[in-house]
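Sharing a structure with you now.
Up next, subunit A:
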Amino acid sequence: MAGDSATIETGPREDVHSPVALSVQGLQKIYSSDTGDVEAVRDLTFELRQGELVCLVGPSGCGKTTLLRCIAGLLDPTAGTVTLDGAVVTGPPKKMAVVFQEYGRSLFAWLTVRQNVELPLKNAGMPKAERQKAVSEALHAVGLEHAESSYPWQLSGGMQQRVAIARAVAYKPEVLLMDEPFAAVDAQTRADLEDLIRRVWKELGVTVLFITHDIDESVYLGERVLILSNSPTVIQEDLTIDLPADRDQLTTRSLPRFTELRTHVYAEIQKAKRGKGGDA
Partner candidate 1 sequence: MKVLKSIAYAVTLPALLILLWWVLTIDSTNFYVPKPGELATTFVDTWFGERFREDVMPSVARFAAGTLLAIVLGIAAGVCIGSVRWLRSLLEPMLEFFRAIPPPVLVPILMVLIGINDRMKIAVIVFGAIWPVLLNTIEGVRAVDPVLVDTARTYGLSRWQRLRTLVLPSAAPQIAAGVRQALSIGLILMVISEMFASSSGLGFTIVLFQRSFAVTEMWSGIVLLGLIGVAVSIVFQVCERKILHWYYGQKEVQHGR
Partner candidate 2 sequence: ACGGGGDDDSSDGGPDDVKVGVIPIVDTAPIWLGKEKGFFEEEDINLEIVTTTGGAAAVPGVVSGDFDFAFGNTVSLMVGAGQGLPLQFVTNGTSSAGVEPDFGAVLVPGDSPIQSPADLAGKTVSVNNLKNIGDTTIRAAIEQDGGDPEDVEFVEVPFPDAPAALAKKQVDAIWVLEPFMSAALADGARVVTFNYLDMSPKLDIAGYFTTKQYIAENENLVERFTRAMNKSLEYAGENDQEVRDIVGTYTKIDEPTRAKMVLPVFREDFDRASMEQLGAAAVEYGTLDDEPDLDALLP
C-alpha cells in the first residue's frame, strides 16, 4: 500500500485518531451476463475514518461506480465485505446520502425541485417548519432558489445535478457518497460547489467519499486521494493530501505543494491506464 514517490507521503495519516467509519475489505465484484463475466473490481481494501473527506480517482470504467454502489449497499459484492460503523453493509444504511452519476435519472420527474429535495426529509419525519428551512438553505447553497417550483425536466443538465446535490446536503447524512457530482456544471459553479462541500463537511463532520475525474478537484477537495488502477481494479495508491485545512480557490491552487500533488496524481493515473491492458 506504500506509495512509490519519495516526496509524497502515502497511506492514511497516522495522526488521525477518530475511529474507522467505513471499511472495505478484499472487495471483488464480477458482473456475469450471457456474453461472459466482467470483473469490474478485483480486490479493494481501504478504510475511511469518521469525518474524513476522501477523493477517489481512476480511469474511466475502472469500477468506481461499482465500488460506490457496493458501499451504498445497492450491490452485493462477489467477495469481500463493506463495514460501516462496525456493521457489515447488506442493504442501504441509514443516514447515508448518495449523489449518482446519472443525475438526470435520479430525480423524480413527477416532483418539483423543492419536493425532490424535501422528500427524504419528509420520509425521515422532520417537522415541517424545520424541513422547509433546510430545503430552502440547500437550494440557496446550490444557487437554485429561483427554480424551486420547476420540474426537473425543465432544468438544464447542470441545474439537475445541483438539485441532486442539494437533496443530499439537505439530508444531513453521516456518510456522503458522490459520483462525479460536478461533471455537468460550469467552472465557476463548480468552484462554488467545491467550497460548499468542504463547508458542509467541516460543519457537519460528515464522512465523504467523492468520485471525480478532475485531478485538481481531487487534490483541492480531499484529505486523501485514492487512486484506482485500470481493471482488474485494485488500489494503486493511497495518497495523503498535506495541504492546509483551510482551503481557498485562489491561494490553495497556487501553492507549489498543490502543483506537486496534482502532477503526482496525474502521473499515477497515466501509469494506471498504461500499467495494465490499456483502455484508450
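Per the selection procedure, all candidates are chains of the complex that A comes from, given by their letters.
Quick note on the criterion: a residue touches a chain if its C-beta (ideal position, glycine included) is under 8 Å from a C-beta of that chain, and two chains touch if they have at least 3 such contacts; residues count from 1.
What you are looking at is a predicted structure, and each value in this text was computed from that prediction instead of being measured.
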Tell me which of 1 or 2 touches subunit A in this complex.
1
Going by the contact rule at the top, pick out the subunit A residues touching candidate 1 in the complex.
69, 72-74, 91-92, 94-98, 100, 102, 105-106, 108-111, 119-120, 122-124, 151, 153-154, 167, 171
